[in-house]
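What you see is the complex with one protein chain gone and the rest in place.
For clarity, chains are labelled A and B in written order, and residue numbers in each chain start from 1.
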Amino acid sequence: MSGKKTNAGRFFEDYRLGDVIIHASPRTVKMGERALYHALYPARHALYSSDIFAQDCGLPFSPLDDLVAFHVVFGKTVPDVSLNAVANLGYAEGRWLCPVWPGDTLRAQSTVIGVKENSNGQSGVVYVRTVGLNQHDEAVLEYVRWVMVKKRDFGAAASVAVVPALAKVVEPSALVIPQGLDFSRYNFALAGEPHRMRDYAVGEVIDHVDGVTIEEAEHMLATRLWQNTAKVHFDATQRADGKRLIYGGHVISLARALSFNGLANAQMLAALNAGAHANPCFADDTVRAWSEVLEMAELDAPGVGAIRLRLVATRGAAGDLRGADGKYLPEVLLDLDYWAFIPV
Amino acid sequence: MSGKKTNAGRFFEDYRLGDVIIHASPRTVKMGERALYHALYPARHALYSSDIFAQDCGLPFSPLDDLVAFHVVFGKTVPDVSLNAVANLGYAEGRWLCPVWPGDTLRAQSTVIGVKENSNGQSGVVYVRTVGLNQHDEAVLEYVRWVMVKKRDFGAAASVAVVPALAKVVEPSALVIPQGLDFSRYNFALAGEPHRMRDYAVGEVIDHVDGVTIEEAEHMLATRLWQNTAKVHFDATQRADGKRLIYGGHVISLARALSFNGLANAQMLAALNAGAHANPCFADDTVRAWSEVLEMAELDAPGVGAIRLRLVATRGAAGDLRGADGKYLPEVLLDLDYWAFIPV
Partner (left out) sequence: MSGKKTNAGRFFEDYRLGDVIIHASPRTVKMGERALYHALYPARHALYSSDIFAQDCGLPFSPLDDLVAFHVVFGKTVPDVSLNAVANLGYAEGRWLCPVWPGDTLRAQSTVIGVKENSNGQSGVVYVRTVGLNQHDEAVLEYVRWVMVKKRDFGAAASVAVVPALAKVVEPSALVIPQGLDFSRYNFALAGEPHRMRDYAVGEVIDHVDGVTIEEAEHMLATRLWQNTAKVHFDATQRADGKRLIYGGHVISLARALSFNGLANAQMLAALNAGAHANPCFADDTVRAWSEVLEMAELDAPGVGAIRLRLVATRGAAGDLRGADGKYLPEVLLDLDYWAFIPV
């Protein structure tokens, strides 16, 4: 049989600084994707649930969840960026730049902004800046992601290492407020909670209480919906233990949805400052979440503030984040640092 | 960690007669929800499957399944009504008042119409009348539901008991016929069965033959889609036996869809007279259903009659309903009493 027409994925040597990769399969997203998003995650933020609520917040109607945009764009990059990835190491400088409306067609492209071979000569770290674009060529989302990728030829000489300088946090002034967003007539009763930005304090920690036990069918439906093709999520024969590794983004969406309970008014994602998939997640895990308020900022839109949150997903009870050795505790699945728009 | 911003649910003492509760997360429902409904339940009633069939019945196009309306409205009430419920005791005076069209935005509110503390002093029964409203402030659905709720403080003095007088059955004259509904050109071949109202007899019992084995992923997808947040449906650590309790509404939808086989022309739900979730349902249960014709009525719309049915869902083979002691047999899951519109 011939393998020459199938995609075996890129290896470390295949990435050169400045390369621009056009990712395949542009995708039109509509209300079907939204319905599925609500079936897959316990999402209840009112602005993504109700056209009327969104209109009362100055938008033409309810956009698709910001994480739908993220997953669709991320999924497109997988065949080109992470098919041979050993590890998904981090995110930085992520920003949502424009809402995704039902009917929009998204495509994605990535620029290689850093490469650094590991000292073992068997793999290296690749940094890409990915941008998602809509049918009007407007950027809807951008983020930097770095992954560890295997070398094809362990004996090949190392290229010059280039590690990009990345901001630890997106500055509040760099957040892009969706056109028209206005929280001055915000309906707290319909949103589900009375807490506005000023009711939170930096350092406050919120246990989101609820837990969700994950089934294989659920994470596979979700991951396929985003056209993410990484074998480990779908093929039980890939690992010796027969387990399918759950796409890290599934845990992000679960945790974000669970955070409704205590952060119902942190309506829209604005930026992804950093993120770590601390430990792998598998079916039958019961996922819980807690948040810590890191920072707050007033913004130049009526009634709109920005709240910076650490969102932690755990397997089992919420608790500490790291052990005495500084490493993530084994029950920690996700440690995400993001900005959200919230009524001030 | 702080729990003060999260919703711990209301306790018995938190309900006062006449209170009006505005439920959170209004929801725009479209064709995505309908596609999922058809994936989750073996729904085949033609009026909810085909725009053309619905138009031939005098409607502008095919509405969302009446149980979508019910589940969306019910789901919204859960955080405020049944998060601490010990048991879902009953339904009465339910009526579908207006079809829900794709694109409609639903919200829900409940009025406390009864409270009665149990003699043990540890819980009480709360009666609420819930109404679902669309974006035009039209009521699309209303029903009374009563639940047993824990007291927060077992030592607190009992309030005055008020038990509302509820109709045992909605009168045929109180059924609201959707505007334009006309069964005079009804296509029985496309609907799937030749039986009109006059072909049924009061007392006739119909075994719906088919069975469906339930998976955890399915009932969780469904229950989440309705934004129902009750922990027992999602979190396997909530019960000592590690089982997730299946949302009673999931069994209603399963049984109603199964009833197509023998009642394909009982097209639209008109009223919910009474309902009991007789025994809990769990994944791996194989659900079957049977119906009994209770009553029939001619209505003031062309070709439209109303048939009152008892719909019983069972785990395993259909059989008797109650034992010698008058209690539901253990294999009975649901005993529902409803009106449907059917060609006369």
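The criterion applied here is as follows: a contact is a pair of C-beta atoms (placed from the backbone, for glycine too) under 8 Å apart; a residue touches a chain by one contact, two chains touch by 3 or more.
Bear in mind the structure is a predicted one, so any value in this text is a computation, not a measurement.
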Selected residue (touches chain absent from view) among A:Pro42, A:Pro63, A:Pro79 or A:Gly211: A:Pro79
Touch criterion as defined above, residue of B:Val73, B:Ile206 or B:Ala313 at the omitted chain: B:Ile206
Per the touch definition above, residue among B:Ala217, B:Ala230, B:Ala271 or B:Ala313 touching the missing chain: B:Ala217
Interface with the unshown chain - residue positions in subunit B: 30-36, 38-46, 49-53, 61-62, 189-193, 195, 199-200, 204-213, 215-218, 221, 261-264, 284, 286, 290, 316, 318
Footprint left on subunit A by the chain that the document does not show: 1-3, 5-8, 22, 24-28, 30-33, 35-36, 79, 103, 105, 107, 135, 215-218, 220-222, 224-225, 227, 229, 231, 234-238, 244
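Here is the rule we go by: only the chains that are shown with their structure count from here on.
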Fitting subunit A to subunit B on CA atoms, where both chains share a sequence, rotation angle to nearest 5 degrees: 120
